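Note that one protein chain of the assembly has been removed; the remaining protein chains are unaltered in position.
Note that the chains take the letters A, B, C and D in the order they are written out, and that residue 1 is the start of every chain.
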Amino acid sequence: MLEVAIAGKQLTNAAGERFDVLGALTFRLSAGEVGAVVGPSGCGKTTLLRIIAGLDRDVQGRVALPPAARIGMVFQEPRLLPWRSVEDNIRLLAPDADEATLAKLFVTLELSAHRHHFPGELSLGLARRVALARAFAIKPDVLILDEPLVSLDAALAARLRDEIATLVDSRPVTTLLVTHSIDDAAKLADRIVLLSERPARILAEVPISVPRAARSATDIAAISAEIARLGGGIGPPADFAAPSRLTAPRR
Amino acid sequence: MLEVAIAGKQLTNAAGERFDVLGALTFRLSAGEVGAVVGPSGCGKTTLLRIIAGLDRDVQGRVALPPAARIGMVFQEPRLLPWRSVEDNIRLLAPDADEATLAKLFVTLELSAHRHHFPGELSLGLARRVALARAFAIKPDVLILDEPLVSLDAALAARLRDEIATLVDSRPVTTLLVTHSIDDAAKLADRIVLLSERPARILAEVPISVPRAARSATDIAAISAEIARLGGGIGPPADFAAPSRLTAPRR
Amino acid sequence: ADTIRLAVQKTGTVSWELKVIRDRGLDRDAGLDLEVTELASPEAGKIALRGGSADVIVTDWLWVSRERGLGARLLFYPYSSAVGAVMVPSASPITTLADLKGRKLAVAGGPIDKSWLLLQAAAKQDGIDLRSQASIAYGAPPLLAQKTLSGEMDATLNYWNFCAALEAKGFRRLVGIEELLPRLGAKGRVAMIGYVFDEGFAAAHGDAVARFIAMSRAAKEILASSDQAWDAIAPLTGAPDAATLRAYRDRYREGIPRRPIADEEADARALYRVLAATGGAEIVGPAAELDPGTYYRGLPGG
Amino acid sequence: MLRLWSFATFLASWWVGSLLAGETLLPSPLTVLTAIVAEARSGALLFNLGVTLLRVALAFALAMSLGTALGYLMGRVRAADRFGDPWLILLLNLPALVVIVLAYIWAGLTETAAIAAIAINKLPNAVVTIREGTRALDPALDEMARVYAMPRWRAFRHVVLPQLAPFIAAAARSGLSLVWKIVLVAELLGRPNGVGFEIGTAFQLFDIARILAYALSFAALVQAIETLLVQPFERRASRWRRHA
Partner (left out) sequence: MLRLWSFATFLASWWVGSLLAGETLLPSPLTVLTAIVAEARSGALLFNLGVTLLRVALAFALAMSLGTALGYLMGRVRAADRFGDPWLILLLNLPALVVIVLAYIWAGLTETAAIAAIAINKLPNAVVTIREGTRALDPALDEMARVYAMPRWRAFRHVVLPQLAPFIAAAARSGLSLVWKIVLVAELLGRPNGVGFEIGTAFQLFDIARILAYALSFAALVQAIETLLVQPFERRASRWRRHA
């Protein structure tokens, strides 16, 4: 379960100017639900995630997570410890993970060959997968993903998207996902939150009624079109537009 | 003009193991041509770009660039100087750029409000745009772009893609672009190079005959489908497949 | 046996005497158990005494009087009257103090050195202001001795042991400080340095102190009369050759104090006034006169 | 505010210490203040502080600039490191006394000898710190500068120097204190003035109040430089750091 009720958030830059990053933002994910946040570049998505993760408490309003929830987070950059091997990077944070789980994770993320490499020896795509592995390995109750699937080729991204879906369906992991890919959002999310330009407000909150596993290509195209219509400039070009059947905007 | 004739490239990891990153790779871009490199995550694309940019000379084979070519490069991460403002980051590398050019660039990349900010105060998407602005500002003869359009929302990415096309069409800038987005490749490139898994070899080299400006949505869908067919797993799912009319694979 | 903790400079003459004492068993004879801490610099002894790590050290009466003026209860008993001298190369044109005008004079021990103050006072009687009329270089004594040897300095006022070493290398004594003392109001050679200990220690161990001083005197007599004794301590002196050792021996023997305490104190009092006049309060502290209790008089017949 | 508190704690503990130890062994703040005032009145304090500060400044500037250059070279060029390392360790572990004595012997009891000796003593410390900083440089930024064909000096100034800044700051701060420890020995052994000379003289007399008077005056001077010059500069230079 995740409740966000933010009234506003300001930041101060080095020049000492204070400005609004977030406006009023309220939404809620039930336990096990997957939310996707979509919004223009620089609108405040990462700021929102940092607040939810508890990294920034200087905010008007409140964020409620289940007490003592384990948080797994994939930052927008990999944020690995350069001086520890791939395996150590994961084991350090997930000391309870057993060998079998790790091995399976490495296979899924196609990292088995890189277990003993240092982060500096990885390509960006590999490093991002390690960051994903780390978030999965701790068996999180809450999963916060900041553009988890960029810098991966389409086939791999698709497989990992399915993997996230499997994880979320196998255990109740409340997940919040920032993405610029409407396709990813349409395929993974139970609820899509569309944000405005900075200061970010909610343009629309789109619950998706068709269960993830049952969504057809047409369903997904329809959701994408709906998002494009609601989100102004953020969606794919207009030739994708199709009548909405599956989604019902709340505002 | 850019000629790549690499016979092979090895790397050594911290454990002292030497392994092949690139296999034999030969291709050629004429002056002003745009090449797109597409390949699976971790196959060696960044390694290839580093060799072309002259950052790694320990390679079998050779790479030929026009003598004294100005190189503009967008790395996979922004690589800005954290201690200099956005404007200074650009001016330091492009001391000859006049105010009008810079101002126009900032407007195009929607960075005007961030001129005097430090990189640490930017979102990742903003930082990547600064890296793009830097590469454009020096008026490059050769442009090397490692996934330039990730972490940007779809609308902005589309605008910037057009911007790159405009730049390339206005002056003869030989451009090599790494991307995981077949769509971007199909819309921008004159020639698409499909790479295999590591060690990267050329799976196929696809010259595109329709001029960039004249490509219709159908053309683009056709190119994408062709790439998907040739590239094995890397392309979009099979339901995109369509008969090829515009592309002619060389091998 | 009574224990006396002694802090001495390893390269000083006290170490020479101690060697004689140990070799001849004088300490055993005197019923004393000497605990000797060897130290590497002259100031270390003062730290040892003030820090309570030593009972007896060797230093000068000027400091004792100054400390007494500041409240410390220290006592002084003459140890040696050997003092420094101004040394010049044998071929040097300098023959009188007046010739030092415009010359480079190296002064060991810095501006507060006793010999230096006395030399200035004597020169002043001849109408010479050495401080302004000669070019003065202060520095560490061994370094200055070397600098004079190498010709960088025209003359050096240095401690007696460095002067002895220079003498052995063919340098000439322009003037020994002891020769100046009569002109400054002293009646004879004054022992500038001596054993220094706390009043409390002397009161508690009066007998041991007496035996200690007697033992030291016995050692001095041996060094005064026996040339063989010098061969035994030769390695301690660091003398590179026989000539230097001979110079050390002769100067050492001259420096053995043989006058009654009362005479010593009277002369010290006179010199103190000279020092106070030349060096000011910085040197002597708040008191204008030698502190009356400076000299240890606890010895029978002392 | 906190600084004031800190200062007050210091004064208080000193005062109590001197009450416990007695005036001669640890003079009270008041005694030392009196000594400072006396020295200041006579003009000696200002003169000696000035002389020492000049020596410190010259030796420090010499050692820091040369040390930064050498440290950078050794951090960058493998061969230079291999070649220079034994020299470095030798210099690093040569006692100050030895260097100073040798300098005085070779170059005479001159100002030049003193300053050179102090600089040589400090040099290896600067080299070691800057070399460590150079090894920690980010290769990613380096590559960026190379691709964009940034002129050498410009790249050094804008790409390298800011990364070295914390190391330079550390070298400067701890280096200043080292220089100051060594200038004292140099002045003690062969200079006719300066704080070290005065402290040496006072030490011969065991005049702890005067020793503290000079030592604390110098510390206060450095404190002032630190507060008025170094810290504002540092704040400006690190504006870009994300404030937590």
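A few remarks follow.
Note that in this section a contact is a pair of C-beta atoms (placed from the backbone, for glycine too) under 8 Å apart; a residue touches a chain by one contact, two chains touch by 3 or more.
Note that the coordinates shown come from a computational prediction; the quantities given were computed from them, not determined experimentally.
If you put the hidden chain back, the residue from D:69, D:136 or D:228 that touches it is D:136. For chain D, the residues touching the chain absent from view are 2-3, 5-7, 10, 21, 25-26, 79, 82-87, 89-90, 92-98, 101-102, 105-106, 121, 124-125, 128-129, 132-133, 135-136, 139, 142, 166-167, 169-171, 173-174, 176-178, 180-182, 184-185, 196, 199, 203, 208, 211-212, 215-216, 218-219, 222-223, 226, 238, 241-242, 244. By the touch criterion stated above, the residues of chain A touching the omitted chain are 50, 53-55, 70-73, 75, 77, 79, 81-84, 92-93, 118-121, 134, 138, 144.
Of the residues in chain C, those that touch the hidden partner chain are 7, 9-11, 37-41, 43-44, 47-48, 50-54, 140-143, 145-146, 150, 238.
The rule is simple: only the chains that are shown with their structure count from here on.
Across the assembly, the chain pair joined by the most C-beta contact pairs is A-B.
One inter-chain figure worth recording: chain A and chain C are separated by 85 Å, centre to centre, where each centre is the mean of the chain's CA atoms.
As a whole-number value, the distance joining the C-alpha centres of chain B and chain D reads 50 Å.
Within chain D, the positions touching two or more other chains are listed as 239-240.
Counting only residues that touch two or more partner chains, chain A has 14.
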